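Working notes, structure below.
All protein chains but one are shown at their positions in the complex.
Up next, chain A:
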Amino acid sequence: MNDKVKHGWLWTLLFTVISIVWIFPLFLVLLNSFKDKTYITVNAFSIPFKKTFVGFTNYINGIEQTNLLASFVWTVVITVGSVVLILICTSMCAWWIVRVGNASAKTLYILFLFNMIVPFQMVMFTLSKISDMLGLNTPWGLWIIYLGFGAGLSVFIFTGVIKSIPQELEESAMIDGASVPRIFFQIVVPIMRPSIISVAILQTMWIWNDFLLPYLTLDMSKYKTMPIAIQYLRGGYGSVDMGAMMGCLVLAIIPIVVFYLICQKYIIKGVMAGAVKG
């Protein structure tokens, strides 16, 4: 349905203008990150010049006040570890559920579906207490918590994919004497590859940006993720150092933009896969 539109260049012009408006908020943050902090809110729309231009001072202040570099490392550790663990464990679990298909497998599947509709607030208090009790208040403890709380969506997507994979391939390998783990990792995983990438993208987007779960479960005196570090800038009372805030925002947005530019194709596919989530 690629019908031509009349006055094509007019539409291009219109959407160019809208696109510029669309990314303006991000541009504004970048602009203000080079401005002296006292001018930021009162004069948000002026371009930094001699008197108001402060170079990279805001960035240095922001990094010092929030320990942002350490937070970046912890966010990477938490996200990568959790996503890898989720991909391996839930794909194996989903395959077992589909291929076994007995009453216990079906019960398990329904439990995972149920997990998808429960909002985090329902379990936030008890989960944070349990993670403290079990000593899971570390980045690697969080891997287990994310695997547990995030299992529903991954299992759901993977079971959908595995149901469409014909069993004959696996059965003939079995007759040839291949072991069950080998069949899974050498035959099933390569076929599941596209869906594994989609789930990886979805979970990365969730865990990287997640605020409340790590905030309530992690030991705040030792580990902070980037969203938590930025929220801490606001502090309890008093005013926010808007300069440091702008520096931190830019530094937090850069990895996301880079990630987007590299994996755009997969991100769009991942979004489509995740649209089933209610």
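Everything below uses one rule, namely that a contact is a pair of C-beta atoms (placed from the backbone, for glycine too) under 8 Å apart; a residue touches a chain by one contact, two chains touch by 3 or more; residues count from 1.
Simple rule for what comes next: contacts and distances are computed from a predicted model.
The chain not displayed here is annotated in its UniProt record as "ABC transporter permease", chosen from "2Fe-2S iron-sulfur cluster binding domain-containing protein", "Sarcosine oxidase subunit gamma", "Acetaldehyde dehydrogenase" or "ABC transporter permease". Between the chain not shown and the residues A:L68, A:L127 or A:L153, the one that touches is A:L127. From the options A:I47, A:L69, A:V84 or A:L111, the residue with contact to the unseen chain in the full assembly is A:L111. Contact with the chain not shown here comes from a single listed residue; of A:V29, A:V77 or A:I191, that residue is A:V29.
Within chain A, the residues in touch with the undisplayed chain are 1-5, 8-9, 11-12, 15-16, 18-19, 22-23, 25-26, 28-29, 32, 40-45, 89-90, 92-93, 95-97, 99-102, 108, 111-112, 115, 117-127, 129-130, 133-134, 136, 144-149, 151-152, 155, 167, 170-171, 174, 180-181, 184, 205, 208-212, 227, 230-231, 234, 242, 245-246, 249, 252-253, 256-257, 259-260, 264, 267-268, 271-272, 275-278.
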